[in-house]
Structure formats: structure tokens, C-alpha cells
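In this view, the complex is presented without one of its protein chains, the others remaining in place.
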């Protein structure tokens, strides 16, 4: 695949941003991938977690190698520590990722499909929260997947707020007591979406059984199913580490409607 | 010179960061720059402005070409839109750039000097404010330079707060009415430093006469001189654009104690 | 503009390659550059010289800043030390740059025009030779420009072969005595092209008067004009240095049919 580091300007955030992009290309392994066959490409937006950036998935997982025989574009944006949220301090990361970025992608890479049925989003940890948030609050994504996702319904989830300073959390979400039921509560967003009658995005979630978000996922899945979402849910022994995300991202690739070509593994 | 994109981790910010670095190296143009001669290197921290990042100086100026015959390392960090400040929302950009980054540089590039007399800082616009801030609030930099710098003593400077939303400004600086006299007011920092009796950093400032910060610079320079600072001040026709920063950064290189080797220009 | 580092695979060379790309994008400076307006974009292929690579123009010139208000894509490929030539040792750099690369660009960036009238090529030194070579031997480029270009008609040009080992030159060009009149002789290529009757590319050349290729350019221009080429030729005091290429690339931008928007310069 072609691997691109893209420095672009975000008018929503008012600053230069970097994203990494994987694009299918003609190569010795894919000699039939001529220009004409590389149109209307399906695309996966792949989101990072806390402390990460646009480069995490490339540096810590096998995403590029896994996809080398599958026609799928991958967009890996950077969203800082902002929880894919229009922050209380006026930096609108949610708008930047959910609205502006797809337009930017359509401008820079017109070979990528703009159809909902070919738009997928996934992420790990904070990025799992982000993936569901994007899928629930727009009609832009038809599949959304979470790995070890922060699928919490209240900021009082055990240990959660202890990860950072109070000022940080208030900066992201504003009044912390008003989180539940707000536009940053993914269950509220899911409820609103399920009430609209539009075709709901298909969901996938994986979490490790030793992960501190295991309990959150165990509760979230039945709750989302009750709202009408089709959720594929898997869990294995594992904690909150890149080893698992690198391993289980392949489950997502197999779940997506992309005719994933898995590599042969003899040992 | 060698040009490096450095992906590192900031414990202070709790996230992956990127900086660009220029390092003198042996080459056909500098055959005598053997390893032994590339020790205890002087270093310039070069700061970006609003909407910029670590890559701006490389993309929009001639900084690398200008320095190709001069033994100076250049560190170009990214500091987002945060005004080189410990923000009200708990992200401590000031600590990250002023304290953690020099330690990180010393770790990754031990050939760079850690002596104050060989540490310089410069920047444009918000980065000019940042350069003076770093020089005034630490004993780490012996020379500091500002191009079109935001050398304001109050946030009520005409037009300033209009550049962004109120929530953004409050996120950066907290209570806006308490800016003057605070640790984010460079004149307050200068006053405190000048009272300590330590050797003051030498200062340089350039601003364009059509720049909206021209008035601020015109007032700032005599004020800083009155506190005892040695300020080299230059001004020319010009507004708030990269053309001028690319051009006048050379004035700074000539002003710094680095034995700058200017390129020959026959036309 | 958006600035991209693109890692792609070249089937012709059988290896991973890197190119840098500039793409016009919507931004605060260009708010009307909506997606619809960024179609069928004109493109400049910008070639490096000996010892350079894909990153040279970005690192040593102002090309991005100069173009920030002009709708022009720029492709900056890497062609090693191979003189844009199908080398005697079997590495087909000429085919890779002149045939495969435009197809790759069309695949990765469909917003870039594939029309000859919107395809331009320029380069410095070895890249000036390359620019003319590409324009003369394909019907792909309508404008070609050379800065300090190696516009020689024989490898016996004074000092030329002394720059590298004999084995190197033979590796590139094969039998050195058969260079003149071969497919690597740009005057032979020009003659052949001018005989075909197709519309000839418009040419531009600049060279410094202290440059060792000054003599070559002085002879080349009248020779090309005699074959029917429309050549804009300029010369100034100057030698073989990036200062001049950064300065005079702007002459090329003004000469190209791209509605170049020059930046304002008050000093």
C-alpha cells in the first residue's frame, strides 16, 4: 500500500494538523489494481487513544501489513487528548473529525468513496469511544468498532477521573455532573439516533477481561442491543495494551464488508 | 545539515509529540566537521505561531539553507495553540517546553550544549511571545528573539481577543482580567527576572510597520530597556506574513554569537 | 497548502520510493477553494539535482510559501543519482519518472489533471536536464523549465566527467562515446520531437553567469530555438547554489500559465 503523512490545515481547529493515510496501489502483489479499479474505495477511519496521535496505529500495530491485499483506504487522524469532543475551552475536535475531516479527505483523495455504506470507523480506548460517538451522531458511518473502548455512561466510572487532573476533565467536557445525557454521552447519542428511524450502524466491540473497561463493555453491549443496535461482541483474556489492539484489529477487518484477504500463516 | 523528524513522548503533556531538529553534520560542504568537532553545540529553539506546528519553519522559511555552513543545532517543537502556557484546562505546555524539552533534547542529542550561554530561543508572533517568556522565566537562555512578536501587556490590545472565542482565551489564560501581572505577562516575568540580579538574556525584536503588533513592539522595547535589558530592535515595512519571518530570521542569525556564515549572493 | 510525504511502490524500479507532494486545499487564506473547485488541477513536476532527493526543494527553497495562493499541485519525486535515465545497470529511472509516476499520481490524486496543457516540469542542475528530457521524449508536458541545467551536448563538457568516477558514468549512460545522438542526449531528443510535428513544449531556462553550466546554457538556447522551440531565457550573476534556485524558481512560476499569485513584499 502507499503510506502517506499528510500535513493539512484545519479551519475548524485553526491549526495545521497531521494525519497518516494508507491507500491501495498497484504493486507486484496487486498487479491488477489499475487506476480504474481504485475508485469509490471503502475507507476506515482509525482513531487513537489517550497519549496517542496519528502515528500510533502504524508504529504499534500491523495494520498496513494486514491490509496489503485488501482494497481499503485507512485514515488515521490526530485528535490530541480531546476525546473527539467540542471542548469546553472552545477547540471543536468533534466537528473537526466528524465533519471537516471527511470533506478534507474527499478533497485530497477523490478516489475514496463518500457513500455511507463504504465508511467505517474504529478505534482503541478513547478512540473506541470516539468511533461510537462518530457513528451515533452522524449518518456518515455504516460500521463502527471499538477495541477496549471507553464505553462508559458516567464519568464516575471507577478510576476514570483519576487518570487526569480535574481541570483537564472540565476543559474537555465542561460541567462533569452534566455529562450523562449530554452530547458527549454515547448512550444518549445512541438513543437519539435509534429514535430517528435511520438505518443504524453495525457495531463491533472487543475488550480484554483484565481491562479496567471490561465492566463498562459488559454493560454497554446489552444496553446498545436493547436500543436496536446489531453488536458483534468478543472478549478474551487481555489488558489495556497495544499487543491486543494489534491482534484484534484483524477481527474488525474480518467483520467489515471489505472482502478482507488474510495473510497465510504456516507457523 | 541533518534534518530530523522526532516523535517523542512528553510525560508533562501525557502524549506523543513531534519536533523537527536540524543538526550540523560532516558533508562535502563541511568536510572538517568531524565527530570530535561536533560537541557542545550551540542550539536555537525556534518557536511557531498560532495555527502552526513543528514543521512551519521548515516549510515556510529558508532556515535550513541559511545555516548550512554554521555550527548551530535547531529545535523546532510543536506547542499547539497554547501560547507556551500552563493552560487553565490543565495542559502544561509551558512546563513541557521550558523544562521537559531541554531535558529531552539533552537525552536524545548529547552533542548539544547544556550551557546557558549556548542556548538561544526565537519565534514569530505567538512564538515571539513564547521566546521572551522562556527567556524571562528560566535561567536557561542567554539570547531571545522575537519576530512580529505578541509583546502585549494586556489582553485588551486592540483586536487581540477577537482572533478567537472567549472560551478559548479563558482556557489558555484563565481569568482574563488577571492576565496583567500574572505568570503569563511577559513584562511581569521580565520585572521579576531583572530583580533577581542574574545576568539578563540579550534580546532582539523585529516587527513590520504594517503589522498589528507594531504598536505593541514599539511600546515593549523601551519598557524592557528600562528594566535593564539589552534589546536590539529593528523595524521595516512589512505585515504579519511568513515572507518577513523567512527574511528577517537571518538578522537574528547574524545577531547571535554563533559565527554565522552567510551565503554568497551575487544577484 | 497540504504537504504530503508519499511512500509508494514503483514496479518499474522494483522498490519502495518516496515523493513529496504539495496540494492546494481550502484554508483561511483560501476559503473559496472548496472541493468542487479543486478539480483538474494543473501540476508541476519538480526535479532534484545530483546529491539531492525528494525533500530538497522543500528543505532548501520557498516553493510551498510562494504557491500558497495559487492553485498548482507539485510533485517532487526522488530519482537518486541516476540522471533520469534508464541506466546501463538495468534500473529504469527514466521509465519510472516519465511513465509510471504520472500514472501513480493519477491513481493517488485523481484531482490532478491528466491533460498535457496542465502538466509542467522543472528542475535544477541534473533536474534541469531531466525536465527537458521528459518534455522532449514524451507528449506529456507542455512547459519545461531548467535552472542551472546540465544542458550539455557531450559528456566531454569541461569538468563534467571529473565530478564522479568513470564506473559511475558508465553505469548511468553506458558507452560514454555514444552519448551524443543517443536517447540520453537532450538535443537528439529535441530534434526527434521537433520532427514529429506535434506542438512543442514551451521552454524556460535560467543560469547564473558564474555557474560552470553557463557556457552550456548559452549554447543550448540558440540551438533549441533553431529547432523551433520557444525558449524564455534569463541569466543573472550567480553560481551553482540553492540560493539562486530558491530565488529564480519564482520566475518559472510567473512564466507558467497558472495565474500565479505573488506574495506582497513591502521590504
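The first chain written gets the first letter, and so on, giving A, B and C; residue counts start at 1 in each chain.
Here is the rule we use: a residue touches a chain if its C-beta (ideal position, glycine included) is under 8 Å from a C-beta of that chain, and two chains touch if they have at least 3 such contacts.
Model, not experiment: these values are computed from the prediction.
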item: Chains in view touching the one left out; value: A, B, C
item: Residue among A:32, A:196 or A:267 that touches the chain left out of view; value: A:267
item: Identified contact with the non-displayed chain, of A:62, A:164 or A:218; value: A:62
item: Hidden partner interface residues of subunit B, rising order; value: 2-9, 11, 14, 23, 25-28, 31, 35, 38-39, 103-104, 106-111
item: Positions on subunit A where the hidden chain makes contact; value: 3, 28, 51, 55, 58-62, 64-65, 208-210, 236-239, 241-244, 246-247, 263-267
item: Subunit C residues that touch the omitted chain in the full complex; value: 7, 9, 13-16, 18, 50-53, 55-56, 59, 80-81, 87-91, 164-168, 170-172
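Basically, only the chains that are shown with their structure count from here on.
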item: Distance between the centres, which are taken as Cα means, of subunit B and subunit A, whole angstrom; value: 36
item: Residues of subunit A whose C-beta touches two or more other chains; value: 7, 9, 14
